[in-house]
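Only a single protein chain was left out; the remaining protein chains are all shown in position.
And now, chain A:
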Amino acid sequence: MASISEMYDVGWEEMRDKLRKWREDNCRNSEQIVDVGEELISEHASKLGDDIWIIYEQVMIAALDCSRDDLALTCLQELRKQFPDSHRVKRLSGMRLEALERYDEANKHYDAILQDDPTNTAARKRKISILKAQGKSTEAIRELNEYLEQFVGDQEAWHELSELYINEHDYGKAAFCLEELMMTNPHNHLYCEQYAEVKYTQGGLENLELSRKYFAQALRLNNRNMRALFGLYMSASHIAASPKVSAKVKKDNVKYAAWAATQINRAYKVKLSIWTATKSSLLHLFSKMD
């Protein structure tokens, strides 16, 4: 099979830079990381300098994600040799045990780290991940809540908690987590849009109005967010159709829905001159939802 450098006509520097970009963007494209990283390590290790250690770590985690224990072990062994007492490497050992579903042993690794350093957030989060992998959602939620009491600024943890609550259909608490995220990330259209979806799911007039407001906010932050556009259309339509609203509220929401419908049609027209199925189904969509 051709190598990556042959297939894509890239040199080792480009491969190294690509890996760095994926690290910075926190991408989980593990298959690609394994392909590029494995070749980089086996053919160009000597050229990478000190970068090689962080690359070993990145490739190891990606290898675990792809069930490549052989590659993961190779990377881990190099890291163990170089950093024999490191907590960071110990955590990687733990992750490998998790991938092999040896959860009790993995937990022992993390407990040992926490004995030594009770503030080690990485180890605590791995323990919570184990609970999640074992399907112990209630415990995972409890532990994550305790963690967030101490580490209140951990965005990743708040988002993870919102996902856990959504899966448990605890929409009120999921909304709370997303509110925290929106407060600290006011320009993130995705949090607004997810919050709006949760409110819509909760239902009831008040929640629908909130959902419409936050779909609109998401659009203000990113006017190409299709979910927000559809969400605005649907929430405004439902409010307008409710017997409990005043004539003015009804009129306003009919306007919002009509605006959203125009934007949706425009978006599809521009992108899909060849696909007529969606266009006509959209027309039907609007008439069905009125």
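For the reader, a short list of remarks on this structure follows.
Keep in mind that, in the parts below, a contact is a pair of C-beta atoms (placed from the backbone, for glycine too) under 8 Å apart; a residue touches a chain by one contact, two chains touch by 3 or more; residues count from 1.
Assume contacts and distances are computed from a predicted model.
You can't see one chain of this complex, but its UniProt record names it "MPN domain-containing protein", from the set "T-complex protein 1 subunit delta", "Proteasome subunit beta", "Aldehyde dehydrogenase" or "MPN domain-containing protein". In the complete assembly, the contact with the undisplayed chain comes from A:Q194, out of A:Q58, A:N120, A:Q194 or A:Q263. Within the full complex, the residue among A:L100, A:A133 or A:L148 touching the omitted chain is A:A133. Touching the missing chain, out of A:R23, A:K213, A:R227 or A:K250, is residue A:R227. What chain A contributes to its contact with the hidden chain is residues 28, 65, 133-135, 163, 166-167, 169, 194, 196-198, 200-201, 203, 211, 226-227, 230-231, 234-235, 267-268, 271-272, 275, 277-278, 280-282, 284-285, 288-289.
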